[in-house]
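Heads up, one of the protein chains got dropped from this complex, but the rest are sitting where they should.
By letter and in written order, the chains are A, B and C; residue numbering begins at 1 in each of them.
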Amino acid sequence: MSLNIAHLAVALAILSAFAPLLFARKTALLKFFSFMFLGLSGCAAVVAGAMALLADQVVTMVVPIGLPWLHCYQKLDPLAGLFLLIVGLVTAVVGCYGPAYVREYENGAQPLPVLTVFTGLFVAGMFLVMLAADAFSFMLAWELMSVASYFLVAYQHQNSENRNAAFIYLLMAQVGGLFILLGYGVLAAFGGAFSFDAMAAAPLSSGWASIAFILAFIGFGMKAGVVPLHVWLPQAHPVAPSHISALMSGVMLKVAVYGFIRFSYDLLGDIHWQWGVLVLFIGSVSAILGVLYALMQHDLKRLLAYHSVENIGIIYMGIGLSMIFSSFDLPLLAALGLVAALYHSLNHALFKSLLFLGAGAVLQNSHEHDLEKMGGLIRGMPITALCFLIGCISISALPPFNGFVSEWLTFQAALQGPAIDSGVISSLIPVAAAVLALTGALAAACFVKVFGVAFLGLPRSEAVSKARESSFGMVFAQGVLALCCLLFGVFPTWTVGAINVIPQHLLGVGLPAATEKGWVWLTPMAAETASYGAPMVLLGICLAWLIVWLWLHPRRRKTPVRVGDTWDCGFGPLNSRMQYTSSSFTQPIRRVFRPVWPIDEQIIAKDEKHPGGHYHLRVGDWAWNKIYLPIGRILLASAKRAAMIQGGNIRVYLAYSFFTLIFLLWVIV
Amino acid sequence: MNALYLTLLLPLFGTMLFAVAGHRRSAGTINMFICVATFATSLWLAINVFNQGTLISDGKLFYIDGFNVYLILLNAFVGMTTSVFSGPYMAHEVEIGRVDDGRMRLYYSMYQGFLFTMLVALSTNNLGLLWVAVEGATLATVLLVSLYRTPESIEAGWKYFLICGVGIAQALFGTVLIYFAADKVLPGSDETLLWTVLNAHAMELEPTVLILAFVFLLVGYGTKVGLVPLHNWLPDAHSEGPTPMSAILSGLLLNVALYAIVRFKMIIDPALGTDLPGKIMMGFGLVTFATAGLLLHRQKDVKRMFSYSSIEHMGLMTFAFGIGGSLATFGGLLHMIVHSLTKSAIFVTVGHAAHVAKTQSIDKIRGLISTQPTVGWGLLLGTVAIAGFPPFGVFTSEFLLFSATMKSWPWLVITLLIGLAVAFAGLFRHVQPMVFGEAPPGQQPVEANMWPVIIHLVLILWLGISVPEVLARWIDQATIMIVGEGLL
Amino acid sequence: MNGWVIAIIQTALMAAGAPFLTGWVKWVKCKLQCRQGPPPWQPYRDLAKLFRKEVVISDKASVIFRISPYLIFSVTALAGSIVPLLAVGLPTSAIADVIVLVGFFALARFFLALAGMDIGTAFGGMGSSREVTISSLAEPAMLLAVFTLAMTVSSTNLATMIYRLLDFPFQLYPSFIFAGLGLLLVAVAECGRIPVDNPATHLELTMVHEAMILEYSGRHLALMEWAAMLKLMIYGVLIANLFVPWGVALEYTAYDFAVAMVTITAKLLVLGIVLAVSETSLAKMRLFRVPQFLGLAFILSLLGMLSHVILEVR
Partner (left out) sequence: MQLISLPVSEQLILTLAALILFTSFLLLAQTRLVTLIHTFALQGGLLFLTTVLVAIASGRHHLLISAALTLGLKVFFIPWQLRLLVVRLDIRREVEVVGNASLIMIGAGALTLFSYYVALPIRELSLLSTRNTIAISLAVILIGMLMIITRRKAVTQVIGFMSMENGLMFAAVAATHGMPMVVELGVALDVLVAAILFGIFFFHIRSEFGSLDVDRLNRLNEVDR
């Protein structure tokens, strides 16, 4: 049943891609049908996912397509269900958001049907990845997802940065896909077949298992965007249409996480501690570098993209912890780490989509994506601002919103480090916890900057000052996500209770104690070890607020608030250029962590072009400068070397033939 | 067998007809009809083979089995769709005055002549005749390569002629050696060079002669396949000839040459008892694959670029047949089909693109999608397909190939992987700016017949999502024939 | 039910005592510097006056500016409610553990910094920028310090931590020395004391906390100030009760409470003196020296953690 609904979701997504083409000329109908089907498909996926997750059932099916001896295996289990739910939720929301948002593209340079077709295919690809239960259909769905999203990134291809970003994206997607394929190849070679069941049963030696793991780690990491495989992410996400960025950043990265979990827990099974250490290390590095790079960005969507790197890092930290515990035969703790990672996947999908949708709303209404030119948007777009604020609080991992819960769970897992029977590892794990703490604090700093610079203060450009609230659909979509952020933050026990079946499937145990104290108290290990009463926190804040308000309210009548000018030190009226900008806000952090970024910073004194002087700042990416550019250079140099073979002289060509012959004759004799 | 004779006679008739009447305006249409008829008869032939199994002609000169029949069908099909494209394309060339009547006669006549030689090469049972037909194919196309009479096209033609001539001469020596070996087993027989006979007596042949023969055959036919470092003629010939020519060269000729190598390998392998030929082929395949991938980065001419892509894929197929084993062979055979279909579709689109932009230079082709969306998307999707992205069929065959490599030569997979990534980057960095972006001022859409492209892309899409049972059984038969065991 | 009442009373006590602690530090400092100084209860007078005064709000301010004081105070008060001032085992302490406590501070700071940026002055942005920089460095150091304790007692729940520390047979934990020192440094930074910040000046080059609340007046300013005092109080109680847990009431008897009351007062007064002495003897740092200061805190906490793992486990 759940699988049928999931297939319905896929069908609806494909329908949303192609059915509206019947109305290719009538934009209104095109938009309506496309996004309606998309939304319905999302809803169907949510239903299917929830059924699989809550009913704790595994449904399988064989579809007779694909290769003759390798039919397409489909399976929906709780793990797939959770991620199906995540994808479906965001897709459904995007279905509400889309029609109003794509208004911008109606009369643009590119035809709208291109956008809707590939959006549908993209979503269908993501659904199919979750459902695939053999390597072939997995790769098929996976690459469908990659290619479709490539076209979406390249949608506004009249801009060169779109083209470049799309190229880098597709290139890395291709490489990643190949790595994954190889990973499956190892398993299939030992398991004798491509179905997941056969692979899971493959008798792997420890060395081959590690090779398969590394391949999968790189492959999925490429898509998930862990450092240093993240470089496509900050390029591709900003240039895609915002609802696509929301899907890509919020959901597609989760699909990679899903694949990684599926591969390492389900297919490989016997986990080595070295893998866990690797995942934890890369996760920590991604988290900290992601947030540090995010801090330095002033393009709103690029900043959010770097935050995706950070959050994926946090998810990987959870997974890494889980792997380490699992390898030391501590399944309960392993379950805790896994639950934390899964929960964070859900949360990140929610708040990152919310933030991207907010950024889209800002972009649509002010045509501005540069933080340096924003400001004061809260006055024109109050509801968007409120939703965005909720997103900011959530992603900064502040109670009582959802981001906090999953980070808290990750902390709890990290603090159980000493349970491990190895001194070095158990002392390293708390360090990871410290990194997580630093990440969280820096993320908060970053979102103070984002919200403060974009929505508060004075508008820094004309267009921004005229921005008005978006239409109902867009606001509604953001509202839904904001509400989800709150609900998943305030009622974590229910969520953890539902997610619990996944570690039961993968590791054999769940977290029996997590919800034993009732729905108010989240006690992952035991009540005395740690507890978090999220509803009580919300209640407490409200209560405290109420008391203060009741106490102060009478005074308000006595001495009403007087509105006056801002204090300007007596120098005359303030203007928007006196405010701290995005760059200046992060200047202290830039000083503190100076070596982290390749910085090109110049202060140009007054000259003709810049009568007021000029400050120039460019923050690059070391991964790009030190890894990718050299690879590119090596590639081009070797291509140049290889080109010598095609020198143009026919006598040389014939000499090749001659010497090849001689060589071969010499070899065989 | 009648189906076969018809299949062979139709193009032969076409060759003669066009030698006289190729310059007429209706020639393009007639050409198309002949090709359609050829395809129909080849389909008939295929159904015959499918129903009755292997066929052999009375004089044992022709022999149709599961291996070659699907290549015959493929040849006829690609020949047909390309002829659909070729008519309007050449009419446009006449219009802009690049070719005159005489050359049009030559063109159509040789188009059919080329198809004829290809079909003969595929269907013959006599290995000597195989050589004659492949050499004939070179001779038929060499003037087409230099059809435009520009210095570059003359140069390309000369290189094509001489390099292939020298190469193919070596193949003849290989054939002579095979004959020499067989002569000892079956002295004085007229049937000594028949593949069926050789295959039956493969175990009795002298291994030391055979390995020597194999080297010559590999270098000889390998020159036609485009194996590095014997490939140098290929990009030149593809880029300078008329585009329909490039489409069938890439789609057919290379396959046929590879087919020849595989046929010989089928005889040589059992006699030899070692996998030395396989290893040599793998080595060639890898070197070819890697070099072509790198050279993709240095292209300035769009047809030249796609010809390097053909070299790359031929390398991959050679590698697959070199590995041997049912999985790799199945993948290699499937790859032959999907590569032919995709590459000819790409060349068709490239032809239109070159007409739109009035140049073949990559730097000057810009914004195809905004000028003519069908051409732009066709080129982009074709490139996506050839780069091995699902849901297109190239992915399926590469998937099989990778799995096979993983099974027997796991470490080589890394080379393949790097090669694929490099090749992909090389293709896309050039194709992207051509299709995307804003069109240069004054660029106008041209009359384009995109049906061949659409049909090909739909077919490879179909093959990517689901390989039909019939085709799979067919390929499996061929696999059984080549390596002795099937997959199904 | 009993527990809830005690918890609320305890929170109220905390809130009520906070201004005194601030005043006490100031008074001791004045004495140390041989100045007359205001009496320790001067902050109460200030707050009372501020609550009565008119509120002037900039016309550039948004709703964030208005709700921030209430939110910050509520959150800080809630944070206060989970710190065991007098007794352990109260129901409020189950609401949140020490990680959530840090989260509360972060939430308050988040809005504080936003409020600073809201009216669009240079001062506000400057203050916010510095505040988030300092706190983002202080937070990990603090968590690491607390984690050392949490690992020792294998719990992150504050009440459980204190309870177990009291329950265990007395032993010397070398890690606690480092963690305590680390936490002390963090507290100094977080509460905006010398040498990181100077709450007593409004010198634009140095101010952090004051820059953010520069635009506030009347009861809003009062709430902000009070929240800051409360924060100092919470840190004081935290350090006092975590590292010197004796005296905290384990059972809810009048005697125990009285003892707890006396001991915590004494501990806080001593802490206040320590703070005053250090503030007197140290000079305010340059802003870009602060990371080094916090780096020291981080290293201390890390050493604490490592010495726990190396020396104390098994």
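Methods note: a contact is a pair of C-beta atoms (placed from the backbone, for glycine too) under 8 Å apart; a residue touches a chain by one contact, two chains touch by 3 or more.
No experiment lies behind these values; they were computed from the predicted model shown.
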item	value
Partners of the unshown chain among those that are drawn	A, B
Among B:Ile56, B:Ala169 or B:Leu471, the residue in touch with the chain that has been omitted	B:Ala169
Which of B:Ala19, B:Leu61 or B:Val185 contacts the chain that the document leaves out	B:Leu61
Given B:Phe13, B:Trp44 or B:Phe180, the one touching the chain that is not displayed	B:Phe180
Of B:Gly22, B:Pro235 or B:Gly285, the one touching the omitted chain in the full complex	B:Pro235
Absent-chain interface as seen on subunit B, which is shown	61, 126, 128-129, 131-133, 135-136, 139, 142-143, 146, 149-152, 154-159, 161-162, 165-166, 169-170, 172-173, 176-177, 179-180, 183, 188, 190, 192-193, 206, 208-209, 212, 235-236, 239-240, 295, 298-299
Residues belonging to subunit A that touch the chain removed from view	640, 643-651, 654-655, 657-658, 661-662, 665, 669
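As a working rule, only the chains that are shown with their structure count from here on.
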item	value
Topology of the chain contact graph, where touching chains are joined (line, ring, star, complete, other)	line
Chain whose Cα mean lies nearest the overall Cα mean	A
Top chain pair, ranked by how many C-beta pairs fall in contact	A-C
CA centroid of subunit A to CA centroid of subunit C, Å	35
Intercentroid distance (Cα basis), subunit C paired with subunit B, Å	77
Residues of subunit A touching at least two other chains	none
Shared-contact residues (touching 2 or more other chains) in subunit C	none
Touch list for subunit A against partner subunit C, complex	375-376, 378-379, 382, 389, 393, 396-399, 404, 408, 411-412, 415, 417-418, 423, 426-427, 430-431, 433-435, 437-438, 440-442, 444-445, 447-449, 451-453, 455-458, 521, 527-533, 536-537, 540-542, 544-545, 548-549, 552, 555, 559, 561-568, 574, 576, 578-580, 584-589, 591-592
Touching residues on subunit C, where the partner in the complex is subunit A	51-60, 62-64, 70-71, 73-75, 77-78, 81, 92, 94-97, 99-100, 102-104, 106-107, 109-110, 113-114, 116-122, 124-126, 128-130, 132-133, 135-140, 142-144, 147, 150-151, 154-157, 160, 214-215, 218-219, 223, 287-288, 291, 298, 301-302, 305-306, 309-310, 313
Interface residues, subunit B side, partner subunit A - complex	158-159, 162-163, 166-167, 170, 211-212, 215-216, 218-219, 223, 228-230, 232-233, 235, 276, 280, 291, 294-298, 369-370, 373, 384, 387-391, 395-396, 399-400, 402-403, 405-407, 410, 413, 417, 420-422, 424-426, 428-429, 432-433, 436-438, 464-467, 469, 472-473, 487-488
